[in-house]
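Only one protein chain is missing; all other protein chains are in place.
What follows is subunit A.
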Amino acid sequence: MTTILTYPFKNLPTASKWALRFSIRPLSCSSQLRAAPAVQTKTKKTLAKPNIRNVVVVDGVRTPFLLSGTSYKDLMPHDLARAALTGLLHQTSVPKEVVDYIIFGTVIQEVKTSNVAREAALGAGFSDKTPAHTVTMACISANQAMTTGVGLIASGQCDVIVAGGVELMSDVPIRHSRKMRKLMLDLNKAKSMGQRLSLISKFRFNFLAPELPAVSEFSTSETMGHSADRLAAAFAVSRLEQDEYALRSHSLAKKAQDEGLLSDVVPFKVPGKDTVTKDNGIRPSSLEQMAKLKPAFIKPYGTVTAANSSFLTDGASAILIMAEEKALAMGYKPKAYLRDFMYVSQDPKDQLLLGPTYATPKVLEKAGLTMNDIDAFEFHEAFSGQILANFKAMDSDWFAENYMGRKTKVGLPPLEKFNNWGGSLSLGHPFGATGCRLVMAAANRLQKEGGQYGLVAACAAGGQGHAMIVEAYPK
């Protein structure tokens, strides 16, 4: 029940220059254990910058995130993306023609709809005059879609942007082998029967072996789960700690779902099936049950299991972002500002999943904030082991000195402010769509729990990472 009372003297809609602002934290707050001062003021009153347009989140939605192979299994990615777009239109009632640009993130591309943003937008009834493009940056693809939009608005190119992401892991493109493809392409070009026959005679049965989409890092040939297990071992994260954290994620998600806090979820009537209304991967179990599972990657003694990893998920998300003055002029009450953001990258082998550790201090420094200023942390949970390894890295002076070029440690995010409504471990992780979910969770939490600043952070394949500050829109 943390509440922050703000008393703006003057609340100018266009510039939001706040003359004075208090943040009062009553002693009866839930974080009693932390000896927080009765009155805690933020380092900075707002992150607005002179001469740069403020970018706001009007609202965002997502389809329910489902375990892959369940209700969405017969769909195509653009179907899911379209569902998110229509949901957004419904939720915000934004007139389609004011949308200047649409950007979607996705990871495993369906080759038929490689610009999935465009296909989904056309299907959702957006104006065919609204351009759309698709971006990819592994698990931070949707983050990239949003920040691309932020850039377009801040630079004055656009006023209204729809950003989103989609992933359909129920169906992935499985290709013929290179040899088979070559043979088929050559056959296409062959002119005479003789040429065709001579080509066909080159066929061997092993040509038929299919090529699956890579589940491993291209540069290191290591799967992400394997890397996560090594990362957990490097930071001496035990199996029990990982299971406990996963259990926390599932329990919090269940609670949030039951209490109706996951308000960004919009129902989706799946063609030929029932309407899907909620995420289906939330399954709080017991530590005893979880302890029975065998390691999934490093066998037989690893610590990463199916229960403490995020699962393969189908889902899509979309978010409406605008220039602040545009939103106000259209009569919207925005939910949050999108503020400073940061992309980082590091060694894709041994530090594949440490993106949040690297990105967090950088984005805070850029914004001029400290860890104490953050009221809502929303980190992407790829694996329990990854989150806990990031915690240990952030809490280590040795790591900060030797690998981050910092004098002191980053500091640990307080757990009571961390992923309070569940995370990717429990809600699911459709690679291309998670970014928008994180931002909406942060924005909605700030609205619901009170607080001014939220921090979104995520790791991604390729050893990359992202962090962004979400600032609550003053009520």
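Here is the rule we use: a contact is a pair of C-beta atoms (placed from the backbone, for glycine too) under 8 Å apart; a residue touches a chain by one contact, two chains touch by 3 or more; residues count from 1.
Quick note on the criterion: contacts and distances are computed from a predicted model.
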item: Protein name (UniProt record) of the chain left out of view, among "50S ribosomal protein L20", "Palmitoyltransferase", "cAMP-regulated phosphoprotein 19b" or "Trifunctional enzyme subunit alpha, mitochondrial"; value: "Trifunctional enzyme subunit alpha, mitochondrial"
item: Given A:Ala48, A:Leu199, A:Ile298 or A:Leu328, the one touching the chain that is not displayed; value: A:Ile298
item: Identified contact with the non-displayed chain, of A:Val94, A:Val107 or A:Leu231; value: A:Leu231
item: Absent-chain contact - pick from A:Phe399, A:Phe431 or A:Tyr473; value: A:Phe399
item: Touching the absent chain when the full complex is considered, from A:Thr43, A:Ser219 or A:Ser286; value: A:Ser219
item: Selected from A:Ala389, A:Val410, A:Ala433 or A:Leu446 as touching the chain missing from the view; value: A:Ala389
item: Interface with the undisplayed chain - residues on subunit A; value: 218-221, 226, 229-231, 233-236, 298, 301, 347, 349-351, 389, 392-393, 396, 398-399, 402-403
